[in-house]
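One chain of protein is taken out of this complex; the other chains stay put.
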Amino acid sequence: MEGKIAIRKIVVPGEEIDEKGKPGNGVFVENGKLYSAYLGIVDIRAGYVNVIPLSGCYIPKKGDKVIGKIIDLAPMNWVVDINAPYYAPLHVNDVPWRVDFGDTGRYLSIGDVILAKVSNVNELGQVWITMKEQGLRKLEGGHVIKISPFKVPRVIGKGGSMIQMLKDYTGCRIYVGQNGVIWISGPPEGIITVIKAIRMIENEAHTYGLTDRVKEFLEENRGENDGNEE
Amino acid sequence: MGMKSDIKLIDDNGLRIDGRLPNQLRPIKMEVGILKRADGSAFVEWGGNKIMAAVYGPHEAYPKHMQEADKAIVRARYSMAPFSVDERKRPGPDRRAIELSKVISEALESVIFVEKYPRTSIDVYIEVLQADAGTRVAGITAASLALADAGIPMKDMIVGCAAGKVDDVVVLDLNKEEDNFGQADVPMAIMPRTKEIALLQMDGDMTYEELTTAMEMAMDAAQKIHEMQVEALKRKYVKEVDKNE
Partner (left out) sequence: MSNSKFTAGVIPEMQRKYIHKLASQGTRVDGRHFDEIRKLEVTKGYIPRAEGSALVNLGNTRVLVGVKIEPGTPFPDTPNMGILTTNAELAPLASPTFEPGPPGEEAIELARVVDRGIREGHAIDLEKLVIEEGEKVWIVFIDIHVLDYDGNLFDASGYGALAALTNAIVPASRYDLGDDFKLPMQHYPVPVTFAKIGNWIVADPNLDEESIASARLTVTTSEEGHINAMQKGLCGTFTYEEVQKVINMSMNIGGKVREVILGDSNVKED
């Protein structure tokens, strides 16, 4: 069984990395040797040795598009859970509406899900987000699921190929936040198929030949979903 | 420790009551990622010990006065199920559990890159489902696996292992009878790569030579236990692929 799918090299915290190169992300140097800081896979890019974690929380970066959930209201801001170690405040000046003092609840209430952008992050880990940009909005209808933020690139695929394939086969609208939260909208059977496919990608993110296996799965589950977009 | 008894813990052939050699570990099994809700989790069976560990976080520490401006705090909680021991244990932490939680938290923090997550808390829950001597070292071994599984950055794994003295013989990994009727117990937690000692306790009576022999024995065994940890962590990802085949 194990021989069927090639597995990328997995390292554990404290494991020495043989590959040569400059220390990149997820590694540390001691006495001139490179070690992994994470349970992850080794990735060599442009002369840098990186370890991409296989799991873990989302660390916000300026410019990331994220999907967040409103968890609290204040007179001048909302508090948003963006699946990071820290909650992010969303100030009334950072939304596309004119909000009077104390009137935040009229626009976004607790439990609402939004598409936002990380506008700033400081060294203390504090995060600010904004909705003032084309396409950022409150998400309505559909369903949200969560995956490891480190597997977001696999779900999107090279040049968006994986996500496009999911959309094409199921007729769903899908938005993948950099924070690992995914919004899916469309016919219920389509949503259920997309969720299954994403779980498959998540579980096999560290293997080669994934795109073909996902395509196979989607072929099998094709059914009547085609073109049923709402 | 130190309860007097007539039980012979080492036989004429130098074997222990469970048939082990003095420097032999009990059977150990490890599994990673066993719980769905937790950010990271692990299960360790070690002799008759059955121990689960789960990690939540990092997340903003609450209450706020617990926060440290420049690093994450590590909060481990060691807890024994009421049915884990012969005589039912009253639910809730006793003084022993509170002490163990503290030293385990400190040992785990020593390998974590806590400066990466200021103002947060990393919560580690160790549940002893069945106890059979050496629960703290088995628990810390499980906790280290759960931290790796949760994607927490660390400079090394942590391996727990104990050694001690029974019938005047230095032995590795005391079982329940040896723990009850032996002469000394030295629980340790070791970083397998750097061989630094992150947890060290001792109770009983040993000479300097006996103690150093015991510590060396535990440190050697830590390398073997670490190999099992690495295997368990990597197996999780191989297994996940198999499942979908």
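Things worth noting here:
A and B label the chains in the order they appear, each numbered from 1.
Everything that follows uses one rule, which is that a contact is a pair of C-beta atoms (placed from the backbone, for glycine too) under 8 Å apart; a residue touches a chain by one contact, two chains touch by 3 or more.
The structure displayed is predicted, hence computed values, not measured ones.
Touching the chain that is not shown, out of A:Ile59, A:Leu136 or A:Ile192: A:Ile192 (per the contact rule at the top).
Touch with the chain that is not drawn comes from one residue among B:Tyr125, B:Phe181 or B:Tyr237, which is B:Tyr125. By the touch criterion stated above, the residues of chain B touching the omitted chain are 29, 31, 35-41, 45, 48, 50, 52-54, 56, 59, 77, 79, 81-88, 91-92, 123, 125, 127, 129-132. Where chain A meets the chain that is not shown, the touching residues are 55, 69-71, 81, 83, 109-113, 139-148, 151, 181, 188, 191-192, 202.
As a convention for this text, only the chains that are shown with their structure count from here on.
Averaged C-alpha coordinates give centres for chain A and chain B that are 34 Å from one another.
Chain A makes touch with chain B in their complex at residues 1-2, 4-5, 7, 10, 12-16, 26, 28, 30, 35, 37-40, 53-57, 85-87, 124-125, 148, 150, 200, 203-204, 206-207, 213. Taken in their complex, chain B has these residues touching chain A: 39-40, 57-60, 69, 111, 113, 117-120, 148-157, 191-193, 229-230, 233-234, 237-238, 240-245.
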